[in-house]
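A protein chain is absent from this complex, but the other protein chains hold their places.
Then we have chain A:
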Amino acid sequence: MRGGAPRTTLRRMNSAAAAPPHLIPVPPGVRIARLSTLELGRLGEDLAADHLARAGWQVIDRNVRVGRGELDIIALEGTTLVFAEVKTRRTLLTGVPQAAVTPEKVRRLRRLAGEYLLHSSPPHRDLRIDVLAVFAAQDVCSLEHLRAVA
C-alpha cells in the first residue's frame, strides 16, 4: 500500500472507503515471527495506544477487566469516550484482523462498555466503539482505524 499519507488523508478516513492504513515500523529488536500470541497482542495494543496518543487522544485506561471480559483501550477523543478493540494478526491466512470482530464480539463489547460505565465514568458527551486492526508484517506494521463500528 502507499506510505507516508499526508495528514489530510488521515482526517478523511472517517468516510473514505479506501483510505490507506498507517504504516508504523516494528520497534527495533522485536522479531514478529518469534513472538507468542500473547506478546503479539500486547505489541499491537502498544502500537495502537501510541498511535491514538500521537493523534491527540487522551488514553484513560488500558486492559481494563470488566466482568468476564477485557476492554483493550479506553480513550477520549475530544469529548467522545471511545472504547477501542485492538486486533493484531501477522498473517492474512484467516482473513484481515478486523474480520475477527464478529457481530457476536461487537455485542460483547457493547455490554462490557456498559458495565465499565457503571462503576467509572470519565466526563464525556458521546460514546463510541472503534476497532484498530493491526497487521504485523516482518518489519512494518499497518494500522487501520475503523470508527463507530457498533
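Keep this in mind: a residue touches a chain if its C-beta (ideal position, glycine included) is under 8 Å from a C-beta of that chain, and two chains touch if they have at least 3 such contacts; residues count from 1.
Just so it is clear, contacts and distances are computed from a predicted model.
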>> Out of "Sugar ABC transporter permease", "Magnesium-chelatase 60 kDa subunit", "Xanthine dehydrogenase family protein molybdopterin-binding subunit" or "AAA+ ATPase domain-containing protein", which one is the UniProt protein name for the chain not included here?
In response: "AAA+ ATPase domain-containing protein"
> So which of A:Ala55, A:Leu76, A:Leu127 or A:Leu146 would be touching the chain we can't see?
Replying inline: A:Leu146
> Among A:Gln58, A:Thr80 or A:Gln98, which one is in touch with the chain left out?
Replying inline: A:Gln98
> Which listed residue, A:Ile32, A:Leu76 or A:Val106, touches the chain dropped from view?
Replying inline: A:Val106
> In the complete complex, which positions of chain A touch the hidden chain?
Replying inline: 13-19, 95-96, 98-99, 101, 106, 131, 146-147, 149
